[in-house]
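Our next item is subunit A:
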Amino acid sequence: MAGTNDYLLTVDNLKTYFAIRKGLLRRTVGYIKAVDGVSFKVRSGRVLGLVGESGCGKTTVARTLLRLVPATAGRVVFDQTDVLSANKPELRRIRREISLIFQDPYGSLNPRMTVGDIVGEPLKIHSSAARQAVRSRAYKMQRVATLLSKVGLSPEHINRYPHEFSGGQRQRIGIARALVLEPKMIICDEPVSALDVSIQSQILNLLKDLQDEFGLTFVFIAHDLAVVQFFCDAVAVMYMGRIVEQADSEQLYQNALHPYTQALLSAIPQVAPAHRGQREAFGGEVPSAVTPPSGCRFHPRCPLAETKCRREVPPLQEKGPKTGHLVACWQR
Partner candidate 1 sequence: MNRDYEKSAANANLPRGRSLWADGLRRLRRRRLAMLCLAVIAAYVLLTGFIYLAETFDWQVSVTNWDEKVGTEYEPPSAGNILGTDFLGQSGLRKTLYGAKVSLTVAFWASVISLGIGVPLGAIAGYFRGVVDEIVVWIYTTLSSIPYILLILAFALVLKGKTIDLGWAGLGIVELSGITTVYLAIGLTSWVGICRLIRAEVMKHKNQQYVLAARSYGCSNMRIIFRHLMPNVFHIVIINLSLRFVSFIQAEVILSFLGLGEKDRPSWGAMIDTARLELPKGHWWEMTAATLAIFFISLALNVFGDALRDSLDPKLRTQ
Partner candidate 2 sequence: MGFALKLLSTAFTIVLLLVAGCDNSGPVVDSNEVVSYGALSAKVRGLDPGDIGDTTSSAVASQIFECLYQYNYLKRPYKLITQLAQDMPQVSDDGLTYTIRIKKGVYFADDHCFEGGNGRELKADDFIFAWKRIANIKYLSKNWWIFDGRIVGLDEFREYTKTCKSRAEVDYSRPVEGLTARDDHTLVIKLKKPWSQITYLLAHLPTAPIAKEAVDYYGKDIINHPVGTGPFKLKLWHRGSYIELVRNPDFRGEVYPCEGAAGDLENGYLADAGRRIPMIDRVVLVLVQEDPPRWFLFLQGKIETSGIPKDNFNEAIDQKGVLTADMRKRNIHLRIFRDPSTYWLGFNMEDDVLGRNKPLREAISCAVDREKYIELFTNNRGEVAYGFIPPLMKAYDPQIKQMTKGTYNPEKARQLVKQAEAVYGGKLPRLTLSMAGTDVVARQAGQFYRRCFKNAGLDIQIDYMDWPTFQNKIKTKSAQFFSLGWIADYPDAENFLQLFYSKNASPGPNNFNYSNPEFDKIYEQIAVMPDSPERTELYRKAERIVVEDCPAVFLLHGVAYVLHHDWVHNYKPHAFGYGLTKYRRIDTAKRAAYKELLRASR
């Protein structure tokens, strides 16, 4: 890696629209703006949390980053390579260096493949002809076994099938698969939300250990602010395809500026019995993505909304000099 100032991933005004087709000729009559002008940067070795409710576009961002979904506009630069215009070998490299960890530990592993095949397959795909000899099956198995023990599974599990594992173990397999190509960056898409409480903490610890060990860069997508706080250095809060607030973890949790972030924080039920009955109810629902509200998209649910909020889209601006605390709200 070059200097610490370098950003491993830069996302600039990324837009991903899905066309709505209607009528006799299936003409495009509009777009669902799943991701609508998202910008963020991730420093090497840091963890960025992407938080929001379901449907806010955070998963689409993840998929667009790997070009699993075509982007409509914007720029994504990963390690000095423009992802969106990358040619085939470049894309191959990018897909080797960015790994994905998925939410659903059941759906994300091919039920007909053994653990060894699942974890080893990326190796097989990315072994160039010259290195074929080295990357033989034996080598592959060796590497898979090492990784399995690293993620807390026994290498003896190598010939087992996913359905023989519990949810937490499967998530470990998914993590092993993400690590096998020694990526620079891992995108975690809600890695713990489908897991049991007692397992969640195990997986979170594992991810944290791995980050420490390999110095990995993470984009961590979640809806649970508590989990994000534990894991992330910086947090971006998304609402309806846009980032509404972005700041360092500490700043955000201590001084949330955007009313949506505040509402999210308030909505999390706390185990501390002292919190009982303190929370404010937060009204309204997420509007339809087909017909988003004008102006600030949060205004129909916002207690502070004014005329300006209804008319104009607030830009994501830094609040206070050099704080790195960005917020998109007319009232702040």
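Here is the rule we go by: a contact is a pair of C-beta atoms (placed from the backbone, for glycine too) under 8 Å apart; a residue touches a chain by one contact, two chains touch by 3 or more; residues count from 1.
Behind the choice of candidates: all candidates are chains of the complex that A comes from, given by their letters.
These numbers were taken from a predicted model, which means no experiment stands behind them.
Asks: Going by the C-beta definition already given, which one of 1 or 2 is in contact with subunit A within this complex?
Replies: Spelled out: of the options 1 or 2, subunit A touches 1.
Asks: Given the complex with candidate 1, which residues does subunit A contribute to the contact?
Replies: 63, 66, 68, 91-92, 95-96, 99-100, 102-104, 106-115, 121-122, 125-126, 137-139, 141-142, 145, 155-161, 163-164, 174, 177, 181
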